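Input: a single structure, listed below in structure tokens.
Here the complex is missing one protein chain, while the rest keep their positions.
The letters A and B name the chains in turn, as written, and every chain counts its residues from 1.
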Amino acid sequence: MKVNTLGLRSFSSSSIVKGKPGYSIVHPVHHTVKIDKKVLSPRFPELKYPKNDPRSPHFKPVNVAPDRLKEHYLNILKSDLMYMTYKHDEADKIEGAKKREWDGTSAYHLNRNLRRPSGFVKEQPDSHRVTNKNVPELKSIHINCFVPLAVTNPHHAISSMLQVQQITGEKPQPIYTKSDVGRWQIRRSRRAGAKIELKGKPMNDFLLTLTELVLPRIPEFQGLRNKSGDTYGNLHFGLTHKQVRLFPEISSNPDLWPRTYGLHITFNTTAERDTQARMLLSGLGLPFFGGERHS
Amino acid sequence: MLRNSLRTTNSVCVRGFSTSSIARLAEPIENVKTKTPIDSISSSLFLSRVPIVTPTLGEFEKQYYKYQDELQRRLMWSFPYYYYFKKSSLAEAAFFKNQKWPISKEEGVFYPKGTPNIKHLRERSEKQVINVKEEEDENSKFKKESDVVKPIVPNSRITDADVKKDLKSLERKLDSTLYLIVQDKKSSEWKFPSFKYNAEERISALDEYATENIQNISQKDFNMFTVTNTPIHVVKYDSSNKVVNNASTNVASKEYIIKSHILAGDFVLNQKESQFKDYLWLSGEELPEYLSKDYYKQVEFLLADY
């Protein structure tokens, strides 16, 4: 154990001195450098190409047809939204509620954690005024199809997955249950539905199908609730299993779909406030209803 | 104490958002001292009809999309026909009848284009072509019935108004944005419609004033969507009614521009009751022919891309 004097790294050297078992205060250094073995290995050269290279096995053409929603957004909506969100003499940045200092009246304030922000439990992000640089834009659409029935009957997990695949044209990911709830007959880590994040052209295609074919055919549909939203510019609504039947991919083959599954749809936007996100989505063809509060 | 000092330095280090815009605002504004009287102010309406059809593609774009589409078809998974058509059903037979089968592999035969590699009735080295159109059968009993169902023929992107070159129609140039311009009775100049304020009347908002006045001079009703109550631009004129391009010239009158889109109905000018004698719906490309050079230069950046 005298090797230590040479300056070599060793574990639990203090325990020897004290004559009792201890723990090393020297953090291990191995495995901290991440090595991309794909790059080092000579075995599969084609895996090293970027995904947009036709030699790569992941190659998938992207711009297969003009995207009319994107073109409409860039041509008309973007500048309109910039005009609509403009407020003269607005500050460039409005700071969100942050954690506060203690006033120091007590000696115990010294090492105490900071006070929670006033009016909130968590710190709030800053919001910025909309300029030509940050006009609200639709980033992605998340579709979540949770089927609790699938826990007891795994067939539903497969059917719901195919349903999401058919209406979006993209490959979904499975959802797994996270907890055991006896009352709802839910057990942990069972497949229970499908989810997908749509971006780019598939996202715009899905949105156009929704606004032009599906939603107009729902008689009781009033629009998205003006109260929906997570206050940070992401809106949310749901379709029941009956409404899902109106998607053309399903309504054209009703025999194949004796059972359909409801969806939760989240619109993820770059807007920092819900009011701006609603403005954007109204421009993309989604109606709204009900009372609105500003955030 | 230490924490306090750290916090303050931190807040100083935070980078400000778009500081350049603040600098822009802090610049001295021209003609602040000389205020323009209200009867030299007018509210101008930038009224547009948004495109109804997608933009016409250029030759390169067309070919690029075709190429990408072919690549996608080549790399697509085979069509799972067995899922859509039940085995030995009529629908399956009709589907099979429409398909052109790939050449299958036979032993002892030389294939100059490579040995066939077929899975799920698809040649794996090529794109899969699925024919969905039913072939017409001369002897079919249901021929008359199928005549009733008309095939879907898309409407033409070129309308009658395009053929007749009717510059006053809202149905022309469906693939580009149209803008309303009017010709003044006195000066015979083409401009966006603008309405001067009257010093004796109650001052109303710029957007309300413009939208009310434009409806008043139209014979027909029309619906429009005013984007915002904020003016999007100001065009300044000197005493001889020429467009002011530089800050040093004295400003005699101003036009604040309000943006709006027409949604339904028609604008038909009532010549007797207005200061305008003619109107046109023009695309952005046609505007320079009618607008004066200085005026066009002022408003060019307001126009949409197409």
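As a convention for this text, contacts are C-beta pairs under 8 Å (C-beta built on N, C-alpha and C of every residue); 3 or more make two chains touch, one makes a residue touch a chain.
Methods note: contacts and distances are computed from a predicted model.
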Original post:
Name the absent chain by its UniProt protein name; which of "Large ribosomal subunit protein mL40", "Growth hormone-regulated TBC protein 1 isoform X2", "Ras-related protein Rab" or "RABH1 protein" is it?
Top reply: "Large ribosomal subunit protein mL40"
Original post:
Considering the complete complex, which visible chains touch the unshown chain?
Top reply: A, B
**OP:** Return the single residue from A:Val26, A:Ile158 or A:Val181 that touches the missing chain.
**Re:** A:Ile158
**OP:** Could you please point out the chain A residues that touch the chain left off the display?
**Re:** 52, 54-55, 57, 59, 63, 68-69, 71-72, 74, 76-84, 86-89, 131-132, 135, 155, 158-159, 161-162, 165, 171, 208, 211-212, 226, 256, 275, 278-279, 282-285, 287-288, 292-294
**OP:** Spell out the interface residues on chain B facing the chain that's missing from view.
**Re:** 21, 24-25, 29, 31-32, 34-38, 41, 50-55, 60-61, 64, 67, 71, 74-78, 80, 82-83, 97, 100-101, 104, 106-109, 117, 119-120, 122, 124-128, 154-157, 159, 170-171, 174-175, 203-208, 220-223, 225, 229-234, 251, 254, 256-257, 261, 263-266, 301-302, 305
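Just so it is clear, only the chains that are shown with their structure count from here on.
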Original post:
Which integer distance in Å separates the CA centroid of chain A from that of chain B?
Top reply: 30
Subject >> Residue numbers on chain A that touch chain B, as the complex places them >> reply: 54, 59-66, 68, 71-72, 74-76, 79-80, 83-84, 86, 88, 92-93, 101, 128, 131, 133, 253, 256
Subject >> Residues on chain B engaged by chain A in the complex (per definition of touch) >> reply: 3-4, 7, 16-19, 21-22, 50-51, 54-55, 57, 61, 64-65, 68-69, 71-72, 75, 83-84, 177, 227-228, 230, 232, 259, 304-306
